[in-house]
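Note that this complex is displayed minus one protein chain, with the remaining chains in position.
Up next is subunit A:
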Amino acid sequence: MTTLTDLTIAEARKGLDAKEFTAAELTEAHLAAMETHADLNAYITPTPERAREMAAASDARIAKGEAGAMEGIPIAMKDLFCTDGTRTTAGSNILGTFVPPYESTVSTNLWNAGAVLLGKANLDEFAMGSSNETSAFGNVVNPWTRTDQPERKLVPGGSSGGSASAVAARIAMGATGTDTGGSIRQPASFCGITGLKPTYGRCSRWGIVAFASSLDQAGPMARTVEDVALMLGAMAGHDPKDSTSAPIAVPDFAAAIEQGVAGLKVGIPKEYRPEEGFSPEIDAIWTRGMEMLRDAGAETVDISLPHTKYALAAYYIVAPAEASSNLARYDGVRYGLRVVEDGDSLNDMYCKTRGAGFGAEVKRRILIGTYALSAGYYDAYYLKAQKVRALIARDFKTAFDSGVDVILTPTTPSAAFGLDEEITDPVTMYLNDVFTVPTSLAGLPGLSVPVALTEAGLPQGLQLIGRPFDEDTVLRAGRALEKAAAFTAKPRLLEG
């Protein structure tokens, strides 16, 4: 029998219902693995006591035949989701000791479905980053290593780096992530797992520390498409407490994934082959992905998304603009860090608190956003970026209106890079999101599925993009890709 931590969520659910093992045993196996792999720094706050209590409650419900869809499944919760009574930091010093007296809607939904909290997963500070290096609680290590440089530590991607690393390292069966410009999909690709950014409005944002409100979307990260579908079903749903949450029924995502792709039209956008920074290796993996879908009965068609090249620039106006406003509440007045000395003015307190509380990347984005919204610059930056955003959304709509059912692209332009690369040029870092940002700006669902290993033995994902609220088709195509790719490689860490 495989070890408990190797099971998928779907397998574990069957095992639990068949009483092959208990939720308590499943949770203990993960808590033990978390200790073994503590060096990954995937968790900011492990919650073993809460996990044991929740697992015991799950066992009681299973015994009574009242198991929910995620009953007894131990998961990691990105530390951006507020958890009642459990510290929620957003990866920032400014919320370093913050304990919310409330529970986010998405986490509440997961607990109601029976999921078990293993701990709060590390992330880039306020979800701003693509390497998890901006966390105030230290960087996360990717469990994967290059075959040519096995000792070299790699980044897990970001911002949901702790979630991705934990799922890949089998110290969580699944994890929540949030995705603003690629924060679920890029780390999923870097860590060889599956991650879905649902359609904007599919999951409630209530109780998630806000980065950029018009882009932020919670989503599942797990090791299979089926697990992602199961988890999404538990997370999603209309929430009257979030005005931007869509009043749309939640379908049975998992039920549809095996329908295959025969007859589906898969769009291949020519603009996703940038001249700079795009590894030929990844181009080849993309081509293989197309072949896999064709072999499964889909038709691939070349499409054009002409405004793609402006997406990153527009994103780095819109997201920081919203962030500059969203992060104004961290002022030292009501909660979180306060730095003040006798005789200080209110402005002194603001400067000292925010100066000490925020890291460099967060400060950079607050400054960019403040500048972009300033009188005299608003039209040239924010308004222009919103126009570009509308054009990007129109590009996708045109493609889907022409009969394309789903779009296939690489998730990232390159595989995981080294922690030692110390990328200090922000634009180089931002380029990680070049393939994921357009989908975010258009509010569409995007799924990253691990498809192959690069020559250096690192996982690489492909991205499937769908129509608004058509996660079904995205997951179906993802499942077809997953089957064809038969990606079974594990991080070397777990093979030792």
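Methods note: a residue touches a chain if its C-beta (ideal position, glycine included) is under 8 Å from a C-beta of that chain, and two chains touch if they have at least 3 such contacts; residues count from 1.
One rule holds for everything that comes next: contacts and distances are computed from a predicted model.
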Listed names "phosphoenolpyruvate--glycerone phosphotransferase", "NADH-quinone oxidoreductase subunit NuoE", "Aspartyl/glutamyl-tRNA(Asn/Gln) amidotransferase subunit B" or "assimilatory sulfite reductase (ferredoxin)", with the criterion being the UniProt name of the chain not displayed: "Aspartyl/glutamyl-tRNA(Asn/Gln) amidotransferase subunit B"
Touch criterion as defined above, residue of A:Ala210, A:Ala234 or A:Leu293 at the omitted chain: A:Ala210
Omitted-chain contact residue, chosen from A:Tyr43, A:Trp111, A:Tyr382 or A:Phe396: A:Tyr382
Touching the absent chain when the full complex is considered, from A:Ala63, A:Ala328 or A:Ala380: A:Ala328
Identified contact with the non-displayed chain, of A:Gly85, A:Gly138 or A:Pro240: A:Pro240
Contact footprint on subunit A, counting only the chain that is left out: 81-82, 88, 90, 95, 98, 100-102, 104, 205-210, 212-214, 240-244, 321-322, 324-325, 327-329, 331, 333-335, 342, 346-347, 350, 370, 373-375, 378, 382
